[in-house]
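Every protein chain but one is kept in place in this view of the complex.
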Amino acid sequence: MEIGDFRLLAPEISLLGCVLLVILLDLFIKQKRILATVSIAGLIVSAGFTLVMWGTPPVVILSRTLAVDAFALFFKFLFLVVAALIILASQDYVNKFERFQGEYYALVLISAVGMMLLAAATDLIAIYVALELSGISLYVLVGFLKDQKSSEAGLKFLLLGAVASAVLLYGMTLVFGFTGRTCLMCIADFLQGMPATGILDNLALLLGLILLVAGFGFKIACFPFQMWVPDVYEGAPTPITAYLSVASKVAGFAVILRVFFVALGAPDWMSLNWGMLFAILSAITMTVGNIVAIVQSNIKRMLGYSSIAQAGYLLVGLATVGMATGSDTSGQSGLIFFLMSYAVTNLGAFIAVIAISNKIDSDAIDDYAGMGRQASLLAVALTFCLISLIGLPPTAGLIAKIYIFSGAVRHGLLWLVIVAVVNSCISAFYYLRVVKVMWLGVPPSKEKVPSSWALRTALAVCCLLVLLLGVVPGSFVSIAETATRFFGS
Amino acid sequence: MSVGLEHYLALSAVLFSIGLYGVLAKRNAVVILMCIEIMLNAVNISLVTFSRYVVPLLLTGQIFAIFVIVVAAAEAAVGIAIIIAIYRSRQSVDVDKFDLMKW
Partner (left out) sequence: MLYLRATFFVIGGPDYLLADFGYIGILLIIAVLFTVSTLLLPLTLALFGIVPKKSNPTKVSTYECGMETIGKTWVQFNFRYYFFAILFVAFDVLTVFLYPWAVNLKGLGVYGLAVIVVFFAILMVGYVYAWFKGALEWK
């Protein structure tokens, strides 16, 4: 019975096989470019398995630890695409470190396996292990450059990440102690069987809930667990910064959505409480992110604070999920659509930054002056992605914001939406400053800034997706709605 | 007086707090790593306790604890490796001195 379960794990197993292959090949092959090809091939095979399974009825496998449902498959596919784009975008960058190129690809892939398992995990133990699998490989990647900034960023990320996972673990322990179960569906059954009291009557559960929010909050960088973001984003190799800000954050939201919706979502006396908690965190997170982003002079730090602000908008979706009663899934589908749009937009912006910064050898916004003339295509792409981050037409950002905010208004979160709209206006200020510097600034030289075909391909894919999501959102919305089908809902 | 559930939980909570205090107050990166280990071991105590008292017929908590031990070891190994890398370039493991980047 369990043997058959492994067939449903084909995406993860094939990717793990690819990781082992990359590690072994690295020992014997001199031409390191082959490793990138092998990695991309592994990602494509894994994505193929994921697509084949799309549409099959949801099941849980391996003693209720992993779910194979539309939700998990959607996120697995998203992580595979992101990892492939990151590897393409790293092509120029990996030449900076002559040694350890194989390890770089292997760690990116291991982290992707961790995130895929994270999206599928339905058991607290599996969630913890998957979280650490993706986390530990990211700690190493952040410190990969081994220069002073990079290792400092790696150490900060590791220490804070380890504390966050310890806190998360304590929260899990309390939930386990309270319910006696670790599988999410069993926890939901237990809670539904309880008399509907208030959360304040169950202090152990309340404490567990708060610690869970704190632990997961680190992963998605919501207030007050966002202090690591700017330092780590600045110090890490830029492709890894992109990977952190996109894949790691999306994985965090995926696991929060599953844990809170499946395990703690059923009784209203639970869900209304955490819904309100997320609403408050959302308002503070987006405000802090946007206001501090204004004064940044380093583009990686600015995008770091911008991604904190985006996490704030994403939390609006989580708050909606909590406030919604009955079978309305507009919160979930809005959140999933926003995650999709955020992933491609932010990735596009970071890839453009990788391309430009790699050539001018600086991350300062002022050094981007005149990029409109030196590297027109890159500047157009970056401008387009920044416009999408603000939420202006004709981009993915606009549709995503309308979608997520309309759901929130319907469930009585009008005040939060007003805060979010005001924040979007503030954010326009610092995003457009970069655009202004690029197009109106005077370039120091007339020299063109070249970029490799791999980078251009990755950037083109991102921009195309941003445009498609913005112009013809219909089919993507239906994908997002399908992806709200969890096991057990 | 017999030793029961609440005693183990109190022990676990105290240990966790000691670890958290150490993380916040200590400056040596290696000591911070040790404090994180204390926190994780505090969690292990409460996991095994809950397993013994709440679901005595299942071994869920013990299995969870085994996973925590292994993951903690991996984390410590990576942590020490990063600390070695940073010590080579800075000749120091004092976290207060790691302030190249500030907002």
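For clarity, chains are labelled A and B in written order, and residue numbers in each chain start from 1.
Criterion: a contact is a pair of C-beta atoms (placed from the backbone, for glycine too) under 8 Å apart; a residue touches a chain by one contact, two chains touch by 3 or more.
Computed from a prediction, not measured in an experiment: that's the story for all the values here.
Chemist: Which displayed chains make contact with the chain that has been left out?
Modeler: It touches the following shown chains in the full complex: A, B.
Chemist: Out of B:11, B:34 or B:59, which is the one that touches the chain we can't see?
Modeler: Residue touching the chain left out of view: B:59.
Chemist: Specify the residue from the set B:10, B:24 or B:77 that touches the hidden chain.
Modeler: Checking each option in B:10, B:24 or B:77, the one touching the absent chain turns out to be B:77.
Chemist: In the full complex, which residues of chain B touch the absent chain?
Modeler: 52, 56-60, 63, 66, 69-70, 73-74, 76-77, 80-81, 84, 87
Chemist: To test your reading of the contact rule: which positions on chain A touch the chain that is missing from view?
Modeler: 2-3, 16, 20, 23-24, 27, 62-65, 123, 125-126
The criterion applied here is as follows: only the chains that are shown with their structure count from here on.
Chemist: Chain A touches which residues of chain B in the complex?
Modeler: Result: residues 9, 16, 19-20, 23, 29, 32-33, 36, 39-40, 42-43, 46-47, 49-50, 54-55, 60-61, 63-64, 67-68, 71, 74-75, 78-79, 81-83, 85-86, 89-90, 95, 98, 100-103 of chain B touch chain A.
Chemist: Would you pull the chain A residues touching chain B in the complex into a rising list?
Modeler: Listed in rising order, the residues of chain A that touch chain B are 124-125, 128-129, 132, 136, 139-140, 143, 146-149, 151-156, 158-159, 162-163, 165-167, 169-170, 173-174, 176-177, 180-182, 230-231, 234-235, 292, 296, 301.
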